[in-house]
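Before I ask anything, here is the structure I am working with.
A protein chain is absent from this complex, but the other protein chains hold their places.
So, chain A:
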């Protein structure tokens, strides 16, 4: 096989990665680095670098005993959600707790499920009052900080929310495509989002995206509480709380392997 030359405008390493995946898919057994490099006429070091990256993202797996490579399980599940929600909870529990402790507010982690926000994890407000665990419940995406943050990074979900008729919970709920679009743009610009009395009078929330490997948004973490505690005298989310939320989101993202966040 001739070596893979990129067409103008192509990224060479992506073209090569695709060729490696095709090669692994078409071969009956596992392949070693030498075999891959020879088949594609690549220097061994180059082939190794690409395979290692493919392995990191789960598209390629290495057999422990032979050291040879095959297609990874993640490729087979490309269409389904790539981070198991229970895993997201396990991996974020250490960071959700200190967020609740520092902020004094209840913390939730959510992901999108069929156009709604699925509460994946919930930490009580640390005042030892009676509260009910609402893991597994569904929240409206357009009227919660978690939901708006998730929509900001999921164009498809955002469009279908806007095409449906978003329910006006309060006077401040964003229900038009125009106001929602503007809010989502702002969230992307800022890297975090808030909701102030958009679902319940007297309540507000702040959330930030959780990113997984490669930077893909896999969830959102946020706090919520009485508007006079979450917001300052001008009705803006308190900067210290915003910083706590963003720190927690970054810490979870780092643990999930999102290098730059």
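Please note the rule applied: contacts are C-beta pairs under 8 Å (C-beta built on N, C-alpha and C of every residue); 3 or more make two chains touch, one makes a residue touch a chain; residues count from 1.
Throughout what follows, contacts and distances are computed from a predicted model.
Enquirer: UniProt names the one chain left off this complex as which of "Chromosome partitioning protein ParA", "Thiamine pyrophosphate enzyme TPP-binding domain-containing protein", "Glycerol kinase" or "Urea transport system permease protein"?
Expert: Hidden chain, UniProt protein name: "Glycerol kinase".
Enquirer: One chain is left out of this view; which of A:41, A:56, A:84 or A:167 touches it in the full complex?
Expert: Selected residue, touching the omitted chain: A:84.
Enquirer: Among A:94, A:176 or A:240, exactly one should touch the missing chain; which is it?
Expert: Spelled out, the listed residue whose C-beta touches the missing chain is A:94.
Enquirer: Which candidate, A:17, A:36 or A:123, sits in contact with the chain we can't see?
Expert: Only one of A:17, A:36 or A:123 touches the chain omitted from view, namely A:123.
Enquirer: For chain A, which residues touch the unseen chain?
Expert: 73, 84-87, 89-91, 93-95, 97-98, 100-102, 122-124, 126-128, 131, 133, 135-136
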